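All protein chains of the complex are present and in place, except for one that has been dropped.
We call the chains A and B, going by the order they appear; numbering starts again at 1 in every chain.
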Amino acid sequence: MKTILTGNHAVAYAVKLSRVKVVSAYPITPQTTIVEKIAEMIAKGEMDAEFVNVESEHSALSVVYGSALAGLRSFTATSSHGLLYMYEMCWWVSNSRLPLVMAVVTRTIGPPWNIHTDHTDLMTLRDSGWIIAMAENAQEALDLTIQSFKISESLNLPFAVGLDAFVVSHTAEVVDVPDQETVDEFLPERKQAYRVDPNDVFAVGNIADNLETMRMRREMALDMEKAKGVIDEVGREFGEIFGRRYGLVEEYMVDDAEYIVVMTGAWSGDAKEAVDILRKRGIQIGLLKLRYIRPFPREVIERFDDRKILVVDRSFSMGHRGTLGIEVGNVVDCKNVVAGLCGVDVGFEDFKEMFERFVRGELGEVEWWI
Amino acid sequence: MEWLKTLISRPSKGVSGKTGYWRTFKPIYDRDKCVLCYECYVYCPENCVEIVEKVVKIDYDFCKGCGICSEVCPANAIEMVKED
Partner (left out) sequence: MDLRCVLLPGNPSCQGCPHAIGLKALSVLENPIVVVPAGCTTIIAGFNPKQSIDLPVVHVPFASAPAVACGLSKAYDNVVVWMGDGATDIGFSTLSGSAIRNDNILVVVSDNEAYMNTGIQMSGTTFWKAKTTTTPAGKREEKKDLALIMLMHRIPYVATASVGYMRDFVRKVKKASKIKGFKFIHLHSPCPPGWRFDSSKTVEVARMAVKSGAWILWEYDGSFRITGMSRMFRDKSKRIPLTEYLRVQGRFKGLTEEDVRTIEERIDEVWKLLDVLENTINKA
């Protein structure tokens, strides 16, 4: 059914369609309307789940950690300071190899207080063992959320679905909301490697041998590699059922491109328009949208090591360069533009100018687009 | 899923081995004095006191020799004796 939804409400509908049983969250702008919508659907009896009001994000993730351990499909959502406040639990969840899903509406970290988009918050999850995706628009937010449960549960790794503050979270768009039967067909009942059960006496997480623990981390690293195949496979299957194909990346006119721009998130839409304009002028430019930050689509990027590459970043690693600039730069040579931090608007005109300067060879190693 | 065996642990006696080796004093039970009040059983932190057929049995493999059983015994039926 086609309807008009904000990105946040699209996530809420996806959570409902995924038959989530426990939701716990703490309010923070711009995440709030996701959980408000879920609370409303539960209160109206449209969704069969329990909503747990907590006193902090640390507890929000702790509650869903408990319910997921018990075998219940669980979901939370947060932003920025909320994500940082629950940081300890983020790692506890992934190191427990526990499947669950969290929406992260990317927002600037203060001070000064700022509620607008910036990817730096989401990037703090990079090393933790969470699968990290970034939605471009409300439709992707819905579709990725539905896929996230399947991917998370088949790999025993938690999944963070990122969406840009306001640009996606609060912008209403036409969204195709699938019906329940079709989603049920795509998404089977929850599975997980182990489940805490009063009738099965074991402990989870007690002190273990150093070497065994390191082996556990290596297995997690290998499963993250495996996740690449799973993500593409699940994305393909999703495409067959719902008509919208997904995968680690979206390739936009890259095959014959001499110049490739790499970026992630909502602004990729504006950037694609700028690519179109340059293409009309005969410039062979394309765009590689990273839909996933973890696992990192290294092999895809490697394929383009004979092209000129520009990474446009909405997050920065102090003392080095843009976060994605570092990541992509580890695979291929690239220029790096840091733009749109702290919610600064970057539109079609900016991209046009940026890409022109890139093609003319005018960009330095790291440029701040201010 | 090799990791599961590192994440999950099953109950077992003797996690720290035979903790009887920690002992410097050994509780010695005197059946004649015992009034079967169960205090030693209730308070032994190690759960190594059992009362079987009205006789207190101490599992010396694991008894750490803390001396609590002797302290709580109202009949002075358990004496702490230095290990040799």
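Throughout what follows, a contact is a pair of C-beta atoms (placed from the backbone, for glycine too) under 8 Å apart; a residue touches a chain by one contact, two chains touch by 3 or more.
A quick note: this is a predicted structure, and the numbers were derived from the prediction, not measured.
Enquirer: Of A:A12, A:M41, A:V63 or A:V249, which one is in contact with the hidden chain?
Expert: A:V63
Enquirer: Touching the absent chain in the whole complex: find that residue among A:G110, A:P188 or A:G205.
Expert: Once the missing chain is taken into account, the touching residue is A:G205.
Enquirer: Which parts of chain A are in contact with the chain that was left out?
Expert: 21-22, 24, 50, 52-56, 58-60, 62-72, 74, 88-89, 92, 196-209, 212
Enquirer: Could you pull out which residues of chain B are in touch with the chain that's been left out?
Expert: Chain B touches the missing chain through residues 5-19, 22, 38, 41-43, 45-48, 59, 61-68, 70-72, 80.
In this text, only the chains that are shown with their structure count from here on.
Enquirer: Taking the mean of the CA coordinates per chain, how far is chain A from chain B in Å?
Expert: The answer is 54 Å.
Enquirer: Give every residue of chain A touching chain B within the complex, in rising order.
Expert: So the residues of chain A touching chain B come out as 96-97, 156, 193-194, 201-206, 208-209, 212-213, 215-216, 219-220.
Enquirer: Within the complex, which stretch of chain B touches chain A?
Expert: 1-11
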